[in-house]
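The next block holds one structure in the form of structure tokens; read it before the comments.
Removed from the display is one protein chain of the complex; every other protein chain stays in position.
Labels run A, B and C following the written order; every chain starts at residue 1.
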Amino acid sequence: MDFSPSPRAADLTERVREFLTTEIEPVETQYHRDLEEQRRTGDPWQPLPVIEELKAKARERGLWNLFLPKEHAGEYAARFGTDGGEGLTNVDYAPIAELTGRSAIAPLVLNCNAPDTGNMEVLLRYGSEEQRREWLEPLLDGKIRSAFTMTEPGVASSDATNMEATAVLDGDEVVVNGRKWWSTGIGHPDCKILVFMGLTDPDADRHHRHSMVLVPRDAPGVEVVRMLDVMGLKDEPLGHGEVTFTDVRVPASNILKAPGAAFEIAQGRLGPGRVHHCMRLIGLAELALEQAIRRGTERTAFGKPLVNLGGNRERVADARIAIDQARLLVLNAAWKLDTGGSFNAISEVSQIKVAVPNMAQQVIDFAIQLHGGGGLADDFPLAAAWTSARSLRLADGPDEVHRGVVARFELAKYR
Amino acid sequence: MDFSPSPRAADLTERVREFLTTEIEPVETQYHRDLEEQRRTGDPWQPLPVIEELKAKARERGLWNLFLPKEHAGEYAARFGTDGGEGLTNVDYAPIAELTGRSAIAPLVLNCNAPDTGNMEVLLRYGSEEQRREWLEPLLDGKIRSAFTMTEPGVASSDATNMEATAVLDGDEVVVNGRKWWSTGIGHPDCKILVFMGLTDPDADRHHRHSMVLVPRDAPGVEVVRMLDVMGLKDEPLGHGEVTFTDVRVPASNILKAPGAAFEIAQGRLGPGRVHHCMRLIGLAELALEQAIRRGTERTAFGKPLVNLGGNRERVADARIAIDQARLLVLNAAWKLDTGGSFNAISEVSQIKVAVPNMAQQVIDFAIQLHGGGGLADDFPLAAAWTSARSLRLADGPDEVHRGVVARFELAKYR
Amino acid sequence: MDFSPSPRAADLTERVREFLTTEIEPVETQYHRDLEEQRRTGDPWQPLPVIEELKAKARERGLWNLFLPKEHAGEYAARFGTDGGEGLTNVDYAPIAELTGRSAIAPLVLNCNAPDTGNMEVLLRYGSEEQRREWLEPLLDGKIRSAFTMTEPGVASSDATNMEATAVLDGDEVVVNGRKWWSTGIGHPDCKILVFMGLTDPDADRHHRHSMVLVPRDAPGVEVVRMLDVMGLKDEPLGHGEVTFTDVRVPASNILKAPGAAFEIAQGRLGPGRVHHCMRLIGLAELALEQAIRRGTERTAFGKPLVNLGGNRERVADARIAIDQARLLVLNAAWKLDTGGSFNAISEVSQIKVAVPNMAQQVIDFAIQLHGGGGLADDFPLAAAWTSARSLRLADGPDEVHRGVVARFELAKYR
Partner (left out) sequence: MDFSPSPRAADLTERVREFLTTEIEPVETQYHRDLEEQRRTGDPWQPLPVIEELKAKARERGLWNLFLPKEHAGEYAARFGTDGGEGLTNVDYAPIAELTGRSAIAPLVLNCNAPDTGNMEVLLRYGSEEQRREWLEPLLDGKIRSAFTMTEPGVASSDATNMEATAVLDGDEVVVNGRKWWSTGIGHPDCKILVFMGLTDPDADRHHRHSMVLVPRDAPGVEVVRMLDVMGLKDEPLGHGEVTFTDVRVPASNILKAPGAAFEIAQGRLGPGRVHHCMRLIGLAELALEQAIRRGTERTAFGKPLVNLGGNRERVADARIAIDQARLLVLNAAWKLDTGGSFNAISEVSQIKVAVPNMAQQVIDFAIQLHGGGGLADDFPLAAAWTSARSLRLADGPDEVHRGVVARFELAKYR
């Protein structure tokens, strides 16, 4: 059980830390102000130029595509800029992802943001050579973006077999129909490719009925009906869309791996995605605790710094304990993934998917409380941080489903 | 300890229920859609016409200004439309306020919304005849709106003695300076009058230094710097503003009661205001539980209605228990206010101010979870409901301050 | 919703309070010391003489059998000493039971302790004239005691239909077999009668298969196998026994009401029993909070009274809020019972059965923590109080079963 990063990863971590401190933090406040301005007066889905400038700098320094997993990165790490020329283990990536979680834009800037990382990993692992050339390479290059369209508004999507969308083979084409929502990333003008999941063969067994299909954003019949709010936020420039697919026809070669392979691919895709989300949430919780303490020591009430009033110091201690426990659990899941692969860590990934967002939500709530009214406004990143943690109690599977997975593994020990 | 409403109040409650069912609920979904449209394409601070139409209907039926307290309503209840011609006790008003809490617009429609009710009550109790004629009557008439400007961005306002704004007498004028925020209601074009609190005499004792001043919205030197987000929401058409006062001069006769009386007035104002907030939150929590159960029985996953999965039924039970306990505690505070006045119920008001928003937050969180992604979007009133409950853990005093009040009363029993 | 006690009940409450203060509290510490001594050197099941002395005083003052319910007390209230000559409503009895809950011996002294009150009520409601003469009258007289034998060690008794004991009719006799445990009261030498529940007719419908049978403690075949510990305590002088019944034969006239009526009787018996437990737990929680505050103000650490350190004052406030909410919920259940009978309050009784023991457990835990090591020892009544609250999360139905009942009623509203 060795959670130490390799020397190369430790070096990359320090360089990411420096990049955040010197390049991102100084511009982030202004970024949010400009975005707010654009919301009021322009098109908030038009990305601000600073992002592309930062992307260029990050790439130049080799802090690019660091998410690429050691076991699947292959030639791509070297070709697309990751310093050192090869992918990282999950344990190696953990402290880097944690750092990027402190910033609303760092994941984007380092080409390490959801859902693109998950989609790139899908293409790496399951994409044909042609699919990789057409979609993976520009994604790794940061030239285009992608979305994942799985969840549906009409059914309880926590049970994926409820899915109503279809992907029906018709000669050498596949015909795609259905309504999806929470398609993250679809608001960005660079979003060019959608990973779609739908029912292909209703007679196959429960977990071999569905296919994953690559659907170009501009294919006829694809319509973004609306962009969704998450607790009042739209998360520009990526956003979350509701999308209809009406008789969308794409070549059958756009199917990933093979017809009926969607559950297998989804499982492989969601595992690392969940782990990355959790790593970033650790960073967000750390940031919230840091801000809570700074505010709590600077402001006074009733003659004392806020942090010394009532139970606040106890809450600082509880936050420290909760964050450290959560980080260790994430490292443990990462280590299990590294040493035994996805099937070695199903329960562990579900464990962190339950534990980390709940922890982060609680720590951020405390930070908000110490900031008073300001904590609710957009003067601080806390309201958005809270929303992010809250939404991850539903995204990629609700708490309840993941608790069910953990319990299933636990009970199986006694059979 | 009699929590039964009077027959007249019971009748009014039923009539409010019917009004909600037949007049408000049928138009509320469209109202939110129109407001969202106006946000995208117009000025969301321009109230939608349906509000004025509903106000006219409510007034016609005597469901108007029902908040008016029996002990202070005087002639006004009869003059301004409350059916029966007199005010209600707190116990009587509780079930009515609870019902209005189920709707985002009902309080406005019945002229029973914060902060206007609190400001009207201040004018009733402390306003001079002239102040009442100029400001109270049009407020009771629903012709103008008001704001309360107390909290400041620069200091921890949980300790009101931290306040930095000033209200300095200069001959027969009072000169007002300072920066306030979370001035609810200031976004509405009908907002014409601000109740301002500032330091008048730094040499007086701690609780007699500040004055309340009536400042017309259009007085030179009053500027709304920005409208604040609450967890991403702007709460149109009232909204919450940050306001600067720069050498604003108003006649000294605009001071409420007398110079130095602000703490006394604030105490009297905030008590009932907190109770009304709590009453409405009970209604909001009931609505959330109702929606949770409806969604949980309609949608299925893994072959069962959602509500029958895992711990969901236990959470339904916990929600029922939590709501009922909270409602009883609110009724208890109302009854203490009715039987002994504000000073009889200081601890009780603080108790509900802690208990109710926390309870509501938890019940609504459960309802969101049962709605999946939809619970976070604006398709359901749940995200806004959650934000409302969360913000009331800070507004009108943070949880921690109210716990401190309760503890102080508790310890005093043993001295 | 009127929770005010009648003037007579208010007067009785004050007299009970005075009796506790002047007669019970002064001897209670010595009582516990004597009992501890007897545990070490004698037979702890032999009741200390002070109990009978106090019983005589209580009876003399009319503070006797106050539990007798208004609707079923009939002539017995007058004949057996209750001052005023008639039973009390549940709302009337609540503050009295709360007071007795502060003392480990008061319920016994006032002839108001479980399980005797429940058994007396069963006899009142369902007993034949002969059964009442033989068993009810000496119980009301405080001359004998009783036990209730329902739960079984071999099955999950939370589902009463799991029950394996039998009560088989054989001519004019009924033959009783089975193993029961948690038979409270069976350790007392005055325990003369057991209320036994067993299967009579396996072919009847699920809720008409079982009978309640009065089994004399000294009937051949009845054996107390052992006395059980509850978290290390034996709760002398009543205690909790494991009892075997081996071919015990009693006259068929010992069946309560009729063969097959056990579920109906159990439901009627357990409702008020649960409410009384909850009323007493409110008193115990109040006592714990009182002791927490006293200890917390008397002892100092790091230069301050303990209660002013860290989050302790917040916990005092939370305890006050939790107790008051729980008391109101208990009063609400009592009022529903009074106004509509048992079937009107099934959910409400389950609600308090969940809420009150959990609340009490938490408040007492806080009090223990403020007492340091002493809180765990028997120097204070806190360890025993905690155990009492904890065991009531299982006794008379586990939390989970009661949450299930509440949820069932809640969901039924939407069908």
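Just so we're on the same page, contacts are C-beta pairs under 8 Å (C-beta built on N, C-alpha and C of every residue); 3 or more make two chains touch, one makes a residue touch a chain.
Only a predicted model underlies this, so the values are computations on that prediction, with no experimental measurement involved.
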item	value
Residue touching the undisplayed chain, where the options are A:L63, A:L123 or A:I293	A:I293
Hidden partner chain, touching residue among C:G62, C:G84, C:P138 or C:P398	C:P398
Sites on chain B contacted by the missing partner chain, in the whole complex	310-311, 313-315
Interface with the undisplayed chain - residues on chain C	151, 153, 155-159, 162, 181-182, 228-233, 299-302, 306, 309-312, 368-369, 372-378, 383-384, 386-387, 390-391, 393-395, 398-400, 403-404
Sites on chain A contacted by the missing partner chain, in the whole complex	1-4, 289-290, 293-294, 297, 307, 313-314, 316-318, 320-321, 324-326, 328-329, 331-332, 347, 350-351, 354-355, 400, 402-407, 410-411, 413-414
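Keep this in mind: only the chains that are shown with their structure count from here on.
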item	value
Centre-most chain [mean C-alpha coordinates]	B
Residue-number overlap at the chain A/chain C interface, same or different (half cut)	same
Centroid comparison with chain A (C-alpha atoms), farthest chain	C
For chain A paired with chain B, centre-to-centre distance based on mean C-alpha positions, whole Å	38
Chain centre separation in whole Å, for chain C relative to chain A (CA means)	54
Where chain B touches two or more other chains at once, by residue number	400, 403-404
